[in-house]
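Data block below; observations after.
Apart from one protein chain that is not included, each protein chain of the complex appears where it belongs.
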Amino acid sequence: MTGDLWQSSSIMAKRAVARGEPRQRHELSIAGQGGFHYVYGPYAAPVLTVDPGDVVVVETEDAFGGVITSEQDSPTAKLKFPYLNPQCGPIAMRGIGKGDCLAVRIHAVETRGEQPAGTTCIIPEFGGLVGTASTAMLNPPLPERVTKVHVDKSGVRWNDKITLPYQPFIGTIGISPEIEAISSLQPDYHGGNMDLPDVAPGAILYFPVHVQGGLLYVGDCHAAQGDGELSGVAIEQRATVTLQVDVIKDWTFAWPRLETEHFLMTIGSARPLEDAARIAYRELVRWMSADYGFDEIDAYMLLSQAGRIRLGNMVDPKYTIGASILKKYLV
Amino acid sequence: MTGDLWQSSSIMAKRAVARGEPRQRHELSIAGQGGFHYVYGPYAAPVLTVDPGDVVVVETEDAFGGVITSEQDSPTAKLKFPYLNPQCGPIAMRGIGKGDCLAVRIHAVETRGEQPAGTTCIIPEFGGLVGTASTAMLNPPLPERVTKVHVDKSGVRWNDKITLPYQPFIGTIGISPEIEAISSLQPDYHGGNMDLPDVAPGAILYFPVHVQGGLLYVGDCHAAQGDGELSGVAIEQRATVTLQVDVIKDWTFAWPRLETEHFLMTIGSARPLEDAARIAYRELVRWMSADYGFDEIDAYMLLSQAGRIRLGNMVDPKYTIGASILKKYLV
Amino acid sequence: MTGDLWQSSSIMAKRAVARGEPRQRHELSIAGQGGFHYVYGPYAAPVLTVDPGDVVVVETEDAFGGVITSEQDSPTAKLKFPYLNPQCGPIAMRGIGKGDCLAVRIHAVETRGEQPAGTTCIIPEFGGLVGTASTAMLNPPLPERVTKVHVDKSGVRWNDKITLPYQPFIGTIGISPEIEAISSLQPDYHGGNMDLPDVAPGAILYFPVHVQGGLLYVGDCHAAQGDGELSGVAIEQRATVTLQVDVIKDWTFAWPRLETEHFLMTIGSARPLEDAARIAYRELVRWMSADYGFDEIDAYMLLSQAGRIRLGNMVDPKYTIGASILKKYLV
Partner (left out) sequence: MTGDLWQSSSIMAKRAVARGEPRQRHELSIAGQGGFHYVYGPYAAPVLTVDPGDVVVVETEDAFGGVITSEQDSPTAKLKFPYLNPQCGPIAMRGIGKGDCLAVRIHAVETRGEQPAGTTCIIPEFGGLVGTASTAMLNPPLPERVTKVHVDKSGVRWNDKITLPYQPFIGTIGISPEIEAISSLQPDYHGGNMDLPDVAPGAILYFPVHVQGGLLYVGDCHAAQGDGELSGVAIEQRATVTLQVDVIKDWTFAWPRLETEHFLMTIGSARPLEDAARIAYRELVRWMSADYGFDEIDAYMLLSQAGRIRLGNMVDPKYTIGASILKKYLV
């Protein structure tokens, strides 16, 4: 639970109420959660209320709600839209409201449950290289397919020849919009289903808060994922997620932000994909301008030489891109 | 209140519970409405419950909530996001549930309130030819501007030289999603802020119902609008809307549909704009296939020669397109 | 050959060198053409050189080069990419150069050749509701299909029950870029494969000229087409096209323009589709500003109430939209 050394110099450590120091520990088990949520919104009662600095250990279900248990299962038969991508929470924070920032440090994302603990599949009319409900086509769909894989800290055993690195992260996390209730399948300004691999242990997320208490939701962990989550499905898994939450008063902005030891990242979600990149990069320009003394055009020109892009998903109702700059250039 | 002759041959007349015949009349005044809604969702209690065939006369507020009262007003100062585009309702229908269709015949959209009754304006970072929150740009915004216009049945007096035809319609109408609460600024599968000029007196809308009672919302009437609602704002007005609602049991589909004397239209909303067109045209292919005996490829090839497109908006969080085919070809 | 009355008040009549008056008549037969062209560019020698006011009667081949002669033909087997959409020309104009405008009045588009004179088909990986080379999908393609139809002035006989109106127009027409040679399958700033039904008898096109002589190309006539040319293929036909060409000195702009009796239209081609609409509408704003005394924001706000959109194609390498305003508002 002690932080990496860099965390003592993080924005969370410098600006948050509890200075990034972990305080009381809470557990939110599947049983404690009771029912899951399928929207991010202000209409559900909190399952837990915490204070700045508190650490919450959350058991999450996989994106399928655990119903795909065999390679013989049919996703179409098992999955009941819109009751997909079950979310835990909401967790309310004391002393936070609209105009503040909720900081969330990810301590751990640990695979749980029986092996094979990882699931991926082909779902008809969903994915980056097929016609979908939005990119509506008349072509016949791809056949369904389910693959179950053994997952542990040594790797994701794709098959006898290929083992992928174990790089767990949180696919879906965010806070409540002010009045909307947004499907847990969708990423947007509130976070949600960003499917961005940088949302991993060691990172700190910053969300601009829209309602009293912030109302944090989390679910949908992945053991590994490629850029774009091409087929629409990563190595989906049940997980135990350890989060430390804190409050930065009077810090607000438009889209989620992320900090690691080496870089600052802004996250945009939109269609078409260039708009996700535009949002992320403009937010980064604005951050460099507001907090690091750049004029906007200087920041824009520097990012043209030194900005980096991570493609989260190109399959969800909005696509997600993270844009980043190394901290060492923010001098 | 008597129908046009063609309405007796409409789908509503043939398939709905009340056969398209008007029954009891209800009034929903501004006072009766009480507070407005800014999301389309299942979390609000109905203000009115009606039966198939009932006629509802609704007083609507304009998209600005009536706060732009002078050409000297600053939209930025007056408009308080997300409390924009106030909606009346929800109106619950007895005997309707998921899997059924709510039919809504538009009898009238009448301008109400003092002159100048029409308002349009430039809102920074909103519109089809400017950078926005999604198509994020660093360019300076356009200056704000408000134009108030006299509107009556003889026309919209744009200025001393130009009078535009009075072509009132409903900018925002739809039903509740199953679990989402969608901003009234956004069009989607539930209808909402489609800004499609065909949603006008004489037309019948068909919505696939997601929740018990359907939960109809309506607001945001326009006195005139060009294709695309280019600057983001039409001739916005307060109105009195007369709707006749009915139920078609066990008729479901994915996106809103519209019928007039001469054509059938399907309505899609998405970004990028081609996806809105794809959704609309695929829905039309499917409708022609399900109800009019076409095979899908025949329908596709015929629409390539005879399909028509109407661009609703190219400014909202999703863009809206209606695709239509003349009824005379559905033989 | 005598003009409609309105043509005497056209921009061509007012501003062009020959005042829109027809002069010498030329014929460009298939035999006279010799080989066809498959790019729009400055690298081919003119087949004909004309003077302002001259009328050219051109025999065009269909978009398939005439090789699909039976409903049993396989488009895949018959069509040899990139040798598709054969174009006649280039026709050079004396006394025109970069910075001038080439005006082209369309007198007639007449179906020629044996019946069934119209052809349409399904080509795998091409069309608005299928995966393509750009919107790359893994779905299986649709099956190929060819439909041949009888076409004459009384209509397009789609089948025993459906006859579509005969509304012939030019699918591909334009001028040479300065240094590029652009595939005849593509529309762009030079015109080309716009597939816009307004490019029909009675209309006048205005092209900004990039090279000495202008270098006009034409081909690809359609007997009928729906908005968007949904399946990728209209009612393709061989035609005899009668064009009157003229020169407006020192009039330049960015994209093709079109005039009819009632409206002015600007034409944009781009992907995604909203960019085609943005181009077209911005060009219209600029035209209203440059020639009709509007300030840009006034024009923008008026188009939001009175602009009209026509979707040409949503299937070519760029999509095409025409944006128009009634002349009666340009007062």
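Chains here go by letter, A, B and C, matching the order in which they are written, and residues are numbered from 1 within each.
Basically, a residue touches a chain if its C-beta (ideal position, glycine included) is under 8 Å from a C-beta of that chain, and two chains touch if they have at least 3 such contacts.
All figures in this text were calculated on a predicted structure; none of them were measured in a lab.
Which of these touches the unseen chain: A:Trp6, A:Phe253 or A:Tyr329?
Reading the full complex, the residue touching the unseen chain is A:Tyr329.
One chain isn't shown here. Among C:Gln33, C:Thr120, C:Thr147 or C:Ser183, which residue touches it?
Per the contact definition at the top, the residue touching the missing chain is C:Ser183.
Return the single residue from A:Met194, A:Leu215 or A:Leu311 that touches the missing chain.
A:Leu311
Since one chain has been left out of the picture, which residues of subunit C touch it in the full complex?
Its contact residues with the unshown chain are 38-39, 41, 43, 82, 133-138, 178-183, 254, 268, 270-272, 275, 278-279, 281-283, 285, 296-297, 300.
Footprint of the hidden chain on subunit A, which residues?
Missing-chain contacts on subunit A: residues 120, 122, 127-129, 142-143, 145, 147, 156, 158, 161-162, 164, 224-235, 271-274, 277-278, 281-282, 285, 297, 300-309, 311, 314, 319, 329, 331.
Where does subunit B touch the missing chain, residue by residue?
Looking at subunit B, the ones touching the missing chain are residues 129-131, 135-142, 272.
The working rule: only the chains that are shown with their structure count from here on.
List the centre-to-centre spacing of subunit A and subunit C in whole Å, with centres computed as mean CA coordinates.
48
Provide the C-alpha centroid distance between subunit B and subunit C, rounded to the nearest whole angstrom.
That gives a centre separation of 34 Å.
Quick check: what residues of subunit B touch more than one other chain, meaning two or more?
271-272, 278, 281-282, 285, 297, 300
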